[in-house]
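Below: one structure in structure tokens.
Every protein chain but one is kept in place in this view of the complex.
After this line comes subunit A, so read on.
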């Protein structure tokens, strides 16, 4: 794991970040002048970054290269060097972000063609790409944190892009707040590392983590996990991700499916040396992954909004990845492979959903779709391939990568291994159910369109990226697992793979998963495909369906646990403030408009109560000090 100084083209890896950042700057500062060519510039910078990233990756040859940039802070004990780390792990992420990012930029040219603020949209997208690249390329935790906040900001701006819809504004707020909770965890983890080890550089931290007390490492691991949960929409911070679908669909595809939400997986994989030292934190990662993948899968079964189904599916699939990286060395590669294939097929599915919405006047309710297969052939075929890849149809992407995770779970060998493997298989069945339900409701059956809707295929600027992503969905699993194994590529990062001792033969697992998947598909056909789909959702449904519709009451829990107490605190403080010490906000109009006598009266009243509050404070201060000295 030795780091060498960068050479060759890789010394200019900073350009990867600088290009999209410059794009964002030009588009934001250039104003209306750039309206006509802004989208082309935005797309160009990301394509250029992809080409550069590809050339850098070809030169990498399994090394870990450090690109020194400048000294960010160096004072006394605080020494933060701003540098980039280009290693096989970050290279994989660079290619995913710029590759899928470039395709989605192209798609957005068509999707946002009629939006008056298209330039701004591309500026935010570029900003996101730059921040995300910083996140995966930084060689220390502070750089990661800067990128982490940057993607959060871009995500916030993009969810609220159609801010004239109240639901979009609320969703953005929710995403922002839940992410802040996670960010606090990440910030604390960084502070804790710094306090204990005196450094925030990856090399320094990972080199010295073995010297720390067990409890400290566990605390760091859990705080990092909190950060990861916030960003990746994992339990208990999963509720923002489905709401984030209020943003334009390309945003859902790029940020809330393929890249940003996988940052948590990146964080945990990058911090493998920390989790190696703390089995407790690793077990919690495992539990979070297992719980989330079930929550996502169950909630996905009862949604009627096409994007919400895909969103819960994302939550669930990232749960698989957390489960994998929580398994330890045996799972890292499996988790990352699934992350990459998921990046392809989920981005493709979202673009397909966007294409459907485009055709249906932005309708998202699947009960209003139906029979679209014949009207939108390209969308149907590409979406169908993504669907097959997601449910793990044999020899497509998901089949290879999801099976690897389930095998790794069984390979733990103990009772927990069987439990986790069982959960993962069950969720695979649920995945097949809700995705088949989505396919049936959208593309098959009798059309249930609103009057005046005339579905049509999208322009080729939108379908071309969908086709490319569909090709990726089909081939990526085979390429990453069999043809050019990701395992070998990542060996410099995670060490030599151990020779796996399979508890359950891989073939048995594959067959089992395939059978469960087939059962899921069959059940979906029995429940949805055979009958007429009602245009309005049935009201009299079982308790299970009701719970699933409400995403297992995540919002209700959040509201009663956090939002209400927070509101009470604010109200109480405001009440005390108004009555006790600070009537001036409300008194302002009265003060100005009222007669002088009244003015005089209120004035002395206020100062008196201010002084009283100060006196009270002083008494408390003196009392506390005396108590401290006495005690």
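Details
Going forward, contacts are C-beta pairs under 8 Å (C-beta built on N, C-alpha and C of every residue); 3 or more make two chains touch, one makes a residue touch a chain; residues count from 1.
Everything that follows uses one rule, which is that contacts and distances are computed from a predicted model.
Among the names given as "NADH-quinone oxidoreductase subunit N", "Sarcosine oxidase subunit alpha", "Phosphoribosylformylglycinamidine synthase subunit PurQ" or "Transketolase", UniProt records the absent chain under the name "NADH-quinone oxidoreductase subunit N". Which of A:170, A:523 or A:613 touches the hidden chain is settled by the complete complex: it is A:613.
Within the set A:177, A:503 or A:518, the residue that contacts the chain not displayed is A:177.
If you put the hidden chain back, the residue from A:194, A:266 or A:383 that touches it is A:194.
Which of A:40, A:535 or A:621 touches the hidden chain is settled by the complete complex: it is A:621. The chain not displayed touches subunit A at residues 31, 70-78, 142, 145-146, 149-150, 153, 160, 163, 169, 176-177, 180-181, 183-184, 187-188, 191-192, 194-195, 569-570, 573-574, 577, 581-582, 584-585, 588, 591-592, 599, 603, 606-607, 609-611, 613-614, 616-618, 620-622, 624-626, 628-629.
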